[in-house]
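Only a part of the assembly is drawn; its chains keep their places, and the rest are absent.
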Amino acid sequence: MARVIGSVVSTQKDSSLVGKKLMIVRPIDSDQKEIRFEQVAADTVNAGIGDNVLVVRGAGARRADGESGNESADVNDCTIVGIIDRFDK
Amino acid sequence: MARVIGSVVSTQKDSSLVGKKLMIVRPIDSDQKEIRFEQVAADTVNAGIGDNVLVVRGAGARRADGESGNESADVNDCTIVGIIDRFDK
Amino acid sequence: MARVIGSVVSTQKDSSLVGKKLMIVRPIDSDQKEIRFEQVAADTVNAGIGDNVLVVRGAGARRADGESGNESADVNDCTIVGIIDRFDK
Amino acid sequence: MARVIGSVVSTQKDSSLVGKKLMIVRPIDSDQKEIRFEQVAADTVNAGIGDNVLVVRGAGARRADGESGNESADVNDCTIVGIIDRFDK
């Protein structure tokens, strides 16, 4: 779980990252408290700033809808894969 | 080891997550003290809120019974794979 | 490096975990001080409570002797792969 | 996100690392505050000291442009894959 707080602009980058929206996300818990440190995550669900989102890491990050389909050349290791509507506790 | 404390509702998400129960889990130690931060984990063993559970991360998370069988398109990186009856020490 | 401090009893669990001994291990350093938090690790070397052991994580954990041989359906992500006789410093 | 602060000189190393520029990077957040500890990352985008960069870890690190193309013998687990022009928040 993380909150989107901004984006990163990068012109010079790996070819597999071209065309991806690279968002800055801050991990949160279900009380929406910030935990740990910011990360960069590729957006595949059209998330906006302030949205609470689901984030996956590692190989799963290269398998999201909207990833290139060329997993063997994809360097991405962190992806936004869902928008959180609410927490039920 | 973690305790289930709630669930996450997400309408807009990766197609590989549709139909999965996404639980909020809080890592615990064997004294049931909470350690580290909450995470989202897909449930494959019908865990309920308050249950102590076994959680796996990474590729193992995509190989649980009840996962889709289409591992190459699965973004999930954290899964509940067992319910803990007790700790023996 | 970790010390075995107990085990976990789980009846309802992923089929790939059936028959495995699931131990509770506490990471230690070479002065045998406890570091970080407890984890669950599958035992493949017949470790006993109080033993200092070698633990591996991730894909390596599914390749130990005594793992099922069916790596593509194995959810395990942490395995005890050796018993430490002593630290030489 | 990380800032490049130097490089590492290593003569005796794995054959898959020969010819790679091994930079020392310090993770930062979008306020350019330093977070966590330094790491070594292979440079594939010609980053200079003081640059803010995108860093990936794990399998993605072995898939960057300019990596050897022989992923099955590549030990590298951390790569600089982009130069950050600016943070938009």
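Letters are used for the chains, namely A, B, C and D, taken in the order the chains are written, and counting of residues starts over at 1 for each.
Following the convention adopted for this analysis, contacts are C-beta pairs under 8 Å (C-beta built on N, C-alpha and C of every residue); 3 or more make two chains touch, one makes a residue touch a chain.
The shown structure was predicted, so the numbers you read here are calculated from the model rather than taken from an experiment.
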Give the total number of copies in the whole complex, keeping in mind that only 4 of the identical chains are shown in place.
5
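The rule we apply is simple: only the chains that are shown with their structure count from here on.
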Both-way neighbours, i.e. chains that touch chain B and touch chain A:
none
Greatest separation from chain A - chain, by CA centre:
C
For the pair chain A and chain D, the C-alpha centroid-to-centroid distance in angstrom is 20
Just how far, in Å, is the C-alpha centre of chain C from the one of chain A?
32
Quick check: what residues of chain D touch more than one other chain, meaning two or more?
none
Which of line, ring, star, complete and other names the graph you get from chains that touch?
line
Chains touching one another, given as label pairs in label order:
A-B, A-D, B-C
Which of the residues in chain A come into contact with chain B in the complex?
1, 27, 29-30, 35-36, 44-46, 54, 56-61, 63-65, 71, 79, 81-89
In their shared complex, chain B is touched by residues of chain C numbered 5-17, 22, 24, 37-40, 49, 58-59, 61-62, 72-77
